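Take a look at the structure set out below.
Excluded from the complex is one protein chain; the other protein chains are retained at their positions.
Letters A, B, C, D and E mark the chains in the order given here, with residues in each chain numbered from 1 onward.
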Amino acid sequence: MKREDVLMEALPYIQQFHGQIFVIKLGGHAMVDQLVLEAAIRDVVLLSYIGISVVLVHGGGPEITDKMKAMGKEPKFVGGLRITDQETLEIAQMVLVGKINDGIVSLIAKCGARGVGISGNDGSLLIAKRKELQVVTIEDRTERVDLGHVGEIVEVDPAILQMLLSNEYIPVVAPIAIDRESNSLNINADTAAAKIAVALHAAKLINLTDVDGVMDAERTHVYRRLKVDETNEMINSGVISEGMIPKVEGMVYALDRGVGSAHIINGNTEHNLLLELFTRDGVGTMIHP
Amino acid sequence: MKREDVLMEALPYIQQFHGQIFVIKLGGHAMVDQLVLEAAIRDVVLLSYIGISVVLVHGGGPEITDKMKAMGKEPKFVGGLRITDQETLEIAQMVLVGKINDGIVSLIAKCGARGVGISGNDGSLLIAKRKELQVVTIEDRTERVDLGHVGEIVEVDPAILQMLLSNEYIPVVAPIAIDRESNSLNINADTAAAKIAVALHAAKLINLTDVDGVMDAERTHVYRRLKVDETNEMINSGVISEGMIPKVEGMVYALDRGVGSAHIINGNTEHNLLLELFTRDGVGTMIHP
Amino acid sequence: MKREDVLMEALPYIQQFHGQIFVIKLGGHAMVDQLVLEAAIRDVVLLSYIGISVVLVHGGGPEITDKMKAMGKEPKFVGGLRITDQETLEIAQMVLVGKINDGIVSLIAKCGARGVGISGNDGSLLIAKRKELQVVTIEDRTERVDLGHVGEIVEVDPAILQMLLSNEYIPVVAPIAIDRESNSLNINADTAAAKIAVALHAAKLINLTDVDGVMDAERTHVYRRLKVDETNEMINSGVISEGMIPKVEGMVYALDRGVGSAHIINGNTEHNLLLELFTRDGVGTMIHP
Amino acid sequence: MKREDVLMEALPYIQQFHGQIFVIKLGGHAMVDQLVLEAAIRDVVLLSYIGISVVLVHGGGPEITDKMKAMGKEPKFVGGLRITDQETLEIAQMVLVGKINDGIVSLIAKCGARGVGISGNDGSLLIAKRKELQVVTIEDRTERVDLGHVGEIVEVDPAILQMLLSNEYIPVVAPIAIDRESNSLNINADTAAAKIAVALHAAKLINLTDVDGVMDAERTHVYRRLKVDETNEMINSGVISEGMIPKVEGMVYALDRGVGSAHIINGNTEHNLLLELFTRDGVGTMIHP
Amino acid sequence: MKREDVLMEALPYIQQFHGQIFVIKLGGHAMVDQLVLEAAIRDVVLLSYIGISVVLVHGGGPEITDKMKAMGKEPKFVGGLRITDQETLEIAQMVLVGKINDGIVSLIAKCGARGVGISGNDGSLLIAKRKELQVVTIEDRTERVDLGHVGEIVEVDPAILQMLLSNEYIPVVAPIAIDRESNSLNINADTAAAKIAVALHAAKLINLTDVDGVMDAERTHVYRRLKVDETNEMINSGVISEGMIPKVEGMVYALDRGVGSAHIINGNTEHNLLLELFTRDGVGTMIHP
Partner (left out) sequence: MKREDVLMEALPYIQQFHGQIFVIKLGGHAMVDQLVLEAAIRDVVLLSYIGISVVLVHGGGPEITDKMKAMGKEPKFVGGLRITDQETLEIAQMVLVGKINDGIVSLIAKCGARGVGISGNDGSLLIAKRKELQVVTIEDRTERVDLGHVGEIVEVDPAILQMLLSNEYIPVVAPIAIDRESNSLNINADTAAAKIAVALHAAKLINLTDVDGVMDAERTHVYRRLKVDETNEMINSGVISEGMIPKVEGMVYALDRGVGSAHIINGNTEHNLLLELFTRDGVGTMIHP
């Protein structure tokens, strides 16, 4: 591959993306391996250099569990769902906002740009209501379970993000929302990223995770491009399953509401983000309307 | 006191303060008693209603100690100074940013305004360098002690605060800074408030704490107004002592660099902030150039 | 009443009124007693200090009569209505524009703000047409009387007021209009205030006069709050009578066209304007939709 | 004269004057003959049509005297200077502001533009101090006479005029000022026009009066162009005398402070203003630096 | 005719035209006689002085023919239409853009204003498609002739003209367009002027040519004013004939799409442009809706 060909291939994308908004969800391995995280942030800062407005949204489930255990608090799950009591919520907030979020902002500074950490209560970005009781099947009976301080987003006010982007800051959003009475609620980061992408009319919603993309039933190859309709069929037929389902559903939600395209990329391999964005073939899965 | 007289007395202050910047340090009791904190935030929101740009800076020492103990980590002090190892720093960050800061932002939302939580790394607001070894006298020998991840501010870039204020958000600043290599450092909140006040050309620097102001040697009455020179003499003569010294020194630092006036107010009595600002006599101590 | 309570009660009103437009009609005693007038202007200037855009409209009937007599010109009335011949009009203009209006502007300067005197011909603010012949009952016969150079407003162009308000001047409007041929016409000040309030989408129309408000049939107490419908009934039933009728009708006209609320306040008691605006109970009558 | 030559001659002036500020003093006959006044206003409105910002300043001495007599008040003069007691001041204000000024504004409306009447207290445009005692020679003794409520301008704040001009209104200024205590003072209109021209950095100061310009000693011909130095000599040698002296002195004052040129034009002949401005030779006297 | 009357007549037109856009087609004699051209440009620059935004469009047929002959290339015509092969197009472009257009821009500079030469490919101003085969009657048979590189305009993007006008440049447009593949095409200048006038919502479309206007059948007098309907009838009845037909049709096209009025003026007589625009009677033919 000649240098000039790489450049010629990349420059039109660079042009196309200039001034667009990308919402990037950081998840999986990237959140625990500091070197992988730093490589991802370096790529994100490069994107901001060429005029792309990036909003980062991160999760942090494994670290919350770790910290709970360190504090002698046993995580409780019913039917696979975490029960978030007041104490758990406080730990989650401290880990998400005080540790992970703040750490990403420091990495952005280290890579030469300016980040700003944001929770859903900052500028009333994310308003949620407490999740209804969940029907859970435990052994052979179903039960309605109260998940505790867990919310689902009912309103996104993107004003604070727009202000930060237009002042060339990179916002970093922790998955905490507030309800109408200003109580904090834990929320799902994939859903938060999707709703933020819609509210910002983002051009792309990108999920930087630890799988290579949507794979076929035999797990032998990655689909490079999928239409929204195809993904719906693949969910129905079980090809898309388990943890991939909520990710893809969030993307479909966003694509149905005007987001341009969605990408699932393996963040464990350095520069995959750049290769996905600036080469014709890409390296992950792109879902488009 | 007739209502109209209170109003007539207050309105000129309301006029005078319109469009000014006040930096308010929240400390002491206000940080632990939720009702006191909420009353203080309610007053702060009222200030923002009448066109005052408020920046809040908070501390959180007692809560960090509590949380360390809860996590089975023994706080270490040498000669009265806390030693901040890596683990202590992480806990401090989680408590300051993930718990106290986020909680204040939620209270602001509850009182009807929009806050945004900020650490020193957000937008590279506060750049610090690690503190030099401190000379500490323990029993009868002096020792040079490394306090660990503790910094002193070397640069304030108020751009992010100015952006937030001009968009009518109330910034809430946690006392965490970053060094030139983007490592986090714990910093003193009083000093941070003073340096931020200077960087913003604030009209007032207000310390909402749990004493009534600067008192005379016999602790029988509070000085209402002091000149900078007088406070310097009172420090030399020992009238101002102990914990009051760094507060007053921070204020003198700010007043010497253009901040209009500084106030020490007891935040434990509801509405003291309003009475200090909107009545001729006030209730705390005002220091002026 | 504790000071802090007065302040806490007042501050939300101060917030609410910030940036709103109030049209205040100065009438009655305020126009003849210089001390009362100055007290009223001082309160108005305080309102402007806290970000309220105030437009003053004044009358001046008694002073016109005085000046006519001083100039040896006998005022003529038919059935209680003043006949305004060319000479009377000239005297009215001189008194209203050259004396009262100019005097109020000087008082505003004395109280520390900047007023600008305005007639209806300035910037073509008030376009009127000559009033039709009025049917008047004199003794036991009715007669159609030509009132002379008296007009009713047919168009308000608020551009000049908006320009002045957005440049932080206090406009002072004299009740003189021009017709389409640019002839001057005397107009009713209450009506002018109401029409200006509508044209400016004012939040409040305030009548600072020399009665305490709308009173009950026995004249024993003042109604604090009335709905538009109630005032209509009270006019029909005669509870509202005589000079109060045109005032209330002007207010109903304004409230029906989007003005937020209307107030009748006794301007003879100092600071009644402040008490009406910044306390829950007020001191006059507030009419609202 | 062919039409195209008139146009070719005029167009460069039209270009040159576009966006410039002209201060025009209306005096003499124009103030008493309604037809002459209306013709002058029509020309002024035409000037505004082609992008010239015109400020009108008017006098009114003769009419004040008339009105005083009508009100049975005998004008008093000492050594040729009018003594302005409180009652005289009030009449002067009523005539200048309530009659003449208001009348000019109505004429502007009639000619299709928008005027705004302004006194020196509007927006604190003209701050004056009371004139010192004047040394007057009466018969063969000199006496120091207190002229009463007569002022000399000490400060011009042109903000209100600039606001009006930039919003395409024609300001009409009455020669009334206020002192630092907001008392009204009668001032000389020629001086007011000159000081306003300086404060506005006007391109031209024009005196529309009832003489043809500066004439030679024999009163046989009018000087078309004079340098400031020449006028000074002519004052010293007595060629310029009496009522022309203060006019020319006002112009020299303005020209010395940056006003581009000054013109004396006979307003009694229709369209003299246009001919002076848009032809090479002009019809009056132009004084330039 | 008195000077003041000429001025009084002209000034309202000057007012009316201020800020309007005029598209002026320069044709006929003006393009070959350098003195006539310079006189026309001088008038155009005067128009720009008084705030009229002028766009010049020029032709150049005779000069192209001259240059072709000079280069030993024989112009070919079929049935009166020029056949434009590749070589002819190149010569046309060089003459129109490199000689005529550039020459007009230099004349504008000489007259004291700033012109900018523009072809239809500059900023993609004029997009054309190749003209379809033309049915031509030669002797007694009709033939379909390919005119070669001759286009008709399919799209006008006035952005570049609007930018130039708002920056006070005078754009000078050569009648060259590009097709969707960026090939140059020769186009008719009258049509180009009409389409540009429509795209700019011009107030006037002016044809400065070498006839006095639309004349009656006997060629004895010029029509001063014609309605669009009348011109249509005159074309049908043959009163308007030959070379005048495409000019008038272009004007009707423009008038039907919102251009205010159209003028045909003899540019050979100096200042006819000024006389047509600034006198009531004018000198050419004005066509209006």
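Everything that follows uses one rule, which is that a residue touches a chain if its C-beta (ideal position, glycine included) is under 8 Å from a C-beta of that chain, and two chains touch if they have at least 3 such contacts.
From a predicted model like this one, the values you see are computed outputs, not experimental measurements.
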| item | value |
| --- | --- |
| Which displayed chains the hidden chain touches across the whole complex | A, E |
| Contact residue for the chain not shown (choose from E:Leu96, E:Ala128, E:Val173 or E:Leu200) | E:Leu96 |
| Hidden-chain contact residue, picked from the options E:Ile178, E:Ile265 or E:Val283 | E:Ile178 |
| Options E:Tyr49, E:Tyr169 or E:Phe278, residue touching the unrepresented chain | E:Tyr169 |
| Chain A residues touching the omitted chain (full complex) | 1-4, 6-8, 10-12, 14-15, 18, 46, 49-51, 270-271, 274-275, 278-279 |
| Chain E residues touching the omitted chain (full complex) | 70-72, 90, 93-99, 101-102, 105-107, 109-110, 114-119, 121-124, 159-160, 163-164, 167, 169, 176, 178, 181-184 |
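Heads up, the rule we're going with is that only the chains that are shown with their structure count from here on.
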| item | value |
| --- | --- |
| Touching chain B and also chain E, the following chains | none |
| Shared chain contacts [chain A and chain B, defined touch] | none |
| Chain of greatest Cα-centre distance to chain E | B |
| Copies chain B and chain C touch via same or different residues, half shared test | same |
| Euclidean distance of C-alpha centroids - chain A vs chain C, Å | 60 |
| Intercentroid distance (Cα basis), chain E paired with chain D, Å | 49 |
| Contacts with two or more other chains, residues of chain C listed in rising order | none |
| Each pair of chains that touches, named by its two labels | A-B, B-C, C-D, D-E |
